[in-house]
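A single protein chain has been omitted from the complex, and every remaining protein chain is retained in its original position.
First chain written, first letter: the chains are A and B, and each begins at residue 1.
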Amino acid sequence: MSGPIGRTAVVLARAAATMVAVTMLVFIALHAVPGGFESVYLGTSASETSHATVRAMLGLDRPLPEQYLSWVGGIVTGDLGTSLLSSRPIVDELAVRLPATAQLAVLATVISVPAGAALGIAAGVANLRGRASGLGRVAGALSASVPDFVVATVLVFVASQAGWRIVGASYVPFAEDPLGSTARMLLPALSLSFFATGIVARTTRDAVLAVRAEPFMTMAIARGESTWQIVRRHVLRNVANPIVTIGAVNVGALLGGALIIERVFAIPGVGEYAVNAVNARDYPVVMATVVLGAAAFVVANALADLAGGYIDPRLGARRRVAR
Amino acid sequence: MTLLDVRDLAVRYDTPHGVSQALDGASLTVAAGELVAVVGESGSGKSTLGMAALGLLPASAQRLTGDLLVDGESVFGLDPPRLRRLRRTRLGLVLQDAAGSLDPTRRVGRQLAEHLDRPGRADVLSRLEQVRLPDVERVARSYPHQLSGGMAQRVAIAIALARSPGLLVADEPTAALDTEIKHDVLRLLADSCRERGTALLVLTHDLTGIAAYCTRLVVMYGGRVVETGPPDDVLERPRHPYTRGLLHAVPGQETVGGTLRSIAGSPPVLTGPSAGCAFAPRCEFRVDRCDARRPEPSADAARVLCHRDGELDAVVTLDEVPEVSR
Partner (left out) sequence: MTTPVPTAELRGVDLDYGSGPPWARRHQRAVSAVSLTIAPGETVGLVGQSGSGKTSVGRLLLGLARPTAGSVLFEGRPLGEDRRRHRGRLQAVLQNPAWSLDPRLRCGTSVAEPLTVAGALPADERRRRVAHMLKQVGLDPGVADRFPHQLSGGQQQRVAIARALVSHPSLVVFDEAVSALDVSVQAQILNLIRRLQDEVGFAALFISHDLAAARYVSHRVAVMWRSEIVEVADAAALYHHADHPYTRSLFGLEPGAAGRR
């Protein structure tokens, strides 16, 4: 099967299969926890009968496959379950918190991908011209090894020293004040994107060097094209695919980083919600947030796969025209 | 008029894996419009010579002595903008890996159009027709991976010749192609260069295969040019022992049941200037002075690089070694 339609079908099928596997894993992992869901309500000293009552109330007395199916069925129809702590539908709680996290992650991606790509191309081109310095490598190592919260602390310190008043301001939803909200989100997003920018930059640099080894680059130089022409005509398209791919993979790292960044900057996002749920053993919420994170990751990667087919025609797998 | 003038050029590569002397005093001139084949095997320095002509030597390459002039100007003395201009206006390159020579992410027609003075659709199609491609509309719309090796090489030739350069360097342009296509592509290269008055420098390992398409053969060994001349002279009256050996070693020349006379040993990997003749260790005519002194080219046009040039025909008749007959 080939062509754009077949390719799309394959990508979607793979994404769906991944999601099924993720939901199964999450379900099995959390139902294997000793103590069970109901202990959250009851504590450790409750009687057997009250255990049984609560289990029946939560549907935990049904066979596991049945519980799984009803849970997944709920997800598909938009019902993520009910929080054990607040007894409110998880969907309602997420609806309040998701925009903040989405805004943070999108902003961090919007910063890290272009910045990383630009840095990586600059480093790659400098390397081609024989001006490779240790600077790029040191910067790369720094971005990979310094934790987000340290970056956040430093950024906050620097920004406050510079008299940037937005630092102390509290979170405002995007829908209420788009500009102000984005401005307030800038420091958190910068902190969050620090790590991702380094990864994108390194991947891009390596891709530039790999492309440089291709004969068509030698041909371009032999035709007397300038460095800028070569970057614009040949390098950008050929390194676009690795950049898109790593950008999508980074979604996972960004969501993980968001847990901490939301704490540092007191942003009422999904990360904070998930951390609280884990601490309180609010299992339905933990399950819902993990599935949500996985879904974001899988969707991002599926989109990257689809984009890849348009960027690099070889992946479109069309047949030869003729001999 | 001399277009390319290589004067006693010596180039060494310094890499983390070691030092190698790719050119060890190579001299060669190519006149405008001449079709020259540089024949040599691995380590002969032919690729280094070709890349040097385009100012494309890697950073690890170091020029020890000599010079290389294009249109009377040293490519080693040009600053980057002027070198780029020289490449853009006067030089062209075709490589062995035809499909890899084209940008995989862009349609062939667009890549060609970029290098035309009037980048219109009609011009693109006529250029593709000139390199004898069938169904040019479809080829122009194709991506490189949709073309066969032979077709991709024709497109690469069309791009390289788009601005009618003075010199086209073709590095093993047909080594990756099938036998039947090989000769079509070589003929195309020779014809196209002749029509434009472009000088052609084909670098190849195939001494007999290229002969029909060039006006001069240049044989390289150990980083030097050891013999040059019109193809018929070189093939029928080879003077350098290496050229002779090569001709005897190529399958296809022997008679039924005959034996190929192989050259003993393998091509040298020089790490510095050779003290004597680089071919001496493999040469059946070697005498003491071959190891001790570097040979100077003979005074005539063939510029044979052999201490015993002129003596050999009198000294030796090649004795047939009887081997198993087939």
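We adopt the following convention: a residue touches a chain if its C-beta (ideal position, glycine included) is under 8 Å from a C-beta of that chain, and two chains touch if they have at least 3 such contacts.
All figures in this text were calculated on a predicted structure; none of them were measured in a lab.
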Q: Kindly state which of the options B:R110, B:H145, B:R163 or B:H183 is in contact with the chain not pictured.
A: B:H183
**Q.** Among B:L246, B:C277 or B:L305, the residue in touch with the chain that has been omitted
**A.** B:L246
Q: Extract the touching residues of chain B with respect to the undisplayed chain.
A: 41-42, 178-180, 182-183, 205-209, 211-212, 235-236, 242, 245-257, 259-264, 266-267, 269, 282, 323-324, 326
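Note that in this section only the chains that are shown with their structure count from here on.
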Q) CA centre of chain A versus CA centre of chain B: separation in Å? A) 53
Q) Which positions of chain B touch chain A when the two form their complex? A) 54, 56, 59, 83-89, 91-93, 95, 97, 100-106, 114-115, 134-135, 138-139, 142-143, 145-148, 150-151, 156, 159-160
Q.
Going by the contact rule set out above, which residues of chain A touch chain B in the complex?
A. 130, 214-216, 218-226, 233-234, 237-238, 311-314, 318-323
